[in-house]
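Of the protein chains in this complex, all but one are displayed in their positions.
Showing subunit A:
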Amino acid sequence: MGGYSYDELGAIFAMQGFAGISLFSVLLLMALGLAIIFGQMGVINMAHGEFMAAGAYTTYLISTLTETYIPAFMPYYFVFSIAAAFLVAGTLGYLAEFILIRHLYKRPLDTLLATWGLSLIMQQSYRSIFGAREVSPTLPEWLMGAYPATDMIDIPINGMFVLGLTIFTTLAVFYLMFKSSWGLRVRATTQNRVMAGAVGINTKKVDRYTFALGCGIAGMAGAAFTTIASTGPTTGTLYIVDTFMVVVFGGAASLFGTIASAFSIAQAQSILEFFISGSMAKVFTLLTLVIILMFKPEGLFASKVRR
């Protein structure tokens, strides 16, 4: 690397490191909701991306309403819109489970088809309600721009925001799953549905809330992603492949695996991308995944559930 000073290289190294961590937090936030649904319930939710879009559109709506009616609230609305996105997407997920998914638990492959149909329905609804054009909420000024750590290092504020949100969500999910009594019931249901029912756990209720929680987290992810990209009816499809990749590579039933997988994919992708072109970086990342999955079909961290 001739012609560059050590300061410059150091700065680039720091910013590149952050780019990787930023991609990691995006991937993890996308995958968390899916990992809960896929891992705990065995439902392949093809409409995951559309629940993210629901969160993004909620943010857009709140942004527009705030701008029109209470402009003074603009700098703060974003935090509330994330909570609202969680509630809206969660409610939609609750309804979807109630109307559609619960009838298909005994036919796991049919849930794949049913949720794919659901995703098409949701896409077309967005198109009819919000129009085919992409929209972006007006973001508060403090969220945009960069934080100049030194003269040469600029850290994107939205990246830090997404990172913070991801850490918060991950910790919350871990607390829910492994420390709360509700999490205990979810895990019990996953391990042995009949037995869990026999000891008095309402497994149907557990399913419904698990699904709603997964969709709600997807909604939060969607809200957070309005800071880095735009929202259109088909936005969800942009994310769904990466999301599944993270969950499958991590090992379906393991939340820890999801984190590890998001981290390794993100670092591999962003480091490769720095040295070769974006398309080739993606090819190499995917090739590596395929090869690893050939030897470890269960993913990085196979679940230790008795079958």
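Convention: a contact is a pair of C-beta atoms (placed from the backbone, for glycine too) under 8 Å apart; a residue touches a chain by one contact, two chains touch by 3 or more; residues count from 1.
We take it that contacts and distances are computed from a predicted model.
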- request: Would you mind picking the UniProt name of the chain not drawn here, from "Urea transport system substrate-binding protein", "Thioredoxin domain-containing protein", "Nitrite/sulfite reductase" or "NADH dehydrogenase subunit L"?
  value: "Urea transport system substrate-binding protein"
Task: Just name the one of A:A54, A:A84, A:V135 or A:M177 that touches the chain not displayed here.
output: A:V135
- line: Touch assignment to the omitted chain, from A:L65, A:I228 or A:L287, lands on A:I228
- line: The one residue from A:V26, A:L61, A:A212 or A:A262 touching the chain left out of view is A:V26
Field: Residue numbers in subunit A that touch the chain omitted from display
entry: 4, 8, 12, 15-16, 18-20, 22-23, 26, 124, 127, 131-136, 138, 144-146, 148, 154, 156-159, 225, 227-230, 232-235, 237-238, 269-271, 273-274, 277-279, 281-282
